[in-house]
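One protein chain is absent from this view; the other protein chains keep their places.
Moving on to chain A:
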Amino acid sequence: MSSRPSAAGATVELEGLTKRYPGGARPAVDRVGMEIGAGETVVLVGPPGCGKSTVLKMVNRLVEPSEGRVRIDGRDVARTDPVRLRRRIGYVVRGGGLFPHLTVAQNVALVPRMLGEPADRVRARVEEVLDLVGLDPGAFHDRRPHRLSDGQRLRVGLARALAADPPVLLMDEPFGAVDPTTRSRLQDELVRLRREPRRTIVLATRDVEEAVKLGDRVAVLGEHARVAQFDTPEAVLVHPADAFVSGFAGAGAALKRLGLARVRDVEITDCPTATVDDPPRYVLDRLCADGTEEILVLDRWGRPRTWLGRGDLLRAGGSPARAGRPVRSTVTRDATLRDALEAVLADRAGRVVVTGRRGAYEGVVGVETLMDSVRELLEAGRLEALEARYGLEELRADRTYAAQEGVGGEARA
């Protein structure tokens, strides 16, 4: 399915988009204009009630604009039948919006089935897309939503939205109802999903950190969905356009920059591992041979399970399955340095396990590596800010020169 041209994403243009509700003194959304490139992830962030949801819903015509236009790949959505249009646009709502009376597979299969795809293709696609969002199709296929955790529900909601491989994905405060740990994990997954087949994602949130973490560009919306700033996350944090943006983005912008860098950007090291099925003798040998304090025990599927010290093994009567300190938090390569730092600081030995797909072990990141990267990053940030300022001054100097000499500025450049 990835061979479809649609998988490259589509451009989304909003043009003077306005929504007035009867009885409202001022429009809920007032002349919003935005151009979103194919394959780009744009996050609309703003305080509750600023109209970001309404903007999103005007894209798939759940809300009809009073004025203005939405174009997807250059085509005006008002000219497309809304039901057909929506089948081609993925839509994820808060909490996933799963139908409780249908199984996971039935929920996911809805859109491809409505599009009239043959049953065997639908079945294959359901498996594929469940796997894509990190759920084991065998285990989850026939479950109903009430037997899923919040995070799993959201994953299924995402799978449902992706099932027909839409070029555009709309997400309306998707992570609003899940706890912080699950949220940051799901955000990491979204970063990964976004990379696999490129698609255009428009996400609405009230959480600035989420916006900065997920967006290629961030649109900070004020009242009546006024676009206060539409720029890269770095720019929003480092050069807020006005007082509203800097107030909303909040203090601690430097710390938020940590939310921009990812674990994949730092060095991930290996650490001695064993599996639960290894004989205790072997585990002990490895512990002595490597001269390390602790060894990481993986379960049958290669997922980190416990940190095992020499003492632990002796105390537990030699079985690596029952001894040791359980691995509490792990991060993926897509996790931000901020999340990694938090996990590292909470760990007794000052390190965090990095996992890949389905939670399998990939390596560890230690506190020293992390601090070095943080230092470099902050240094780079300071340089960047300086450069930007210098660049601005240079530009001004050019303009002045041009104005004085009456020639184009590029003559000097």
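In the analysis below, a contact is a pair of C-beta atoms (placed from the backbone, for glycine too) under 8 Å apart; a residue touches a chain by one contact, two chains touch by 3 or more; residues count from 1.
Here is the rule we use: contacts and distances are computed from a predicted model.
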item: Name under which UniProt lists the unshown chain, selected from "Fumarate reductase subunit D", "Osmoprotectant transport system permease protein", "NADH-quinone oxidoreductase subunit N" or "Signal recognition particle protein"; value: "Osmoprotectant transport system permease protein"
item: Residue among A:P48, A:G74 or A:P100 touching the omitted chain; value: A:P100
item: Hidden partner chain, touching residue among A:R69, A:R123 or A:R144; value: A:R144
item: Touching residue (missing chain; options A:L110, A:A124, A:A235 or A:V367); value: A:L110
item: Contact with the hidden chain (one of A:A38, A:L62 or A:A349); value: A:L62
item: Interface with the undisplayed chain - residues on chain A; value: 60, 62, 83-88, 91, 93-95, 97-102, 110-111, 114, 144-147, 160-161, 170
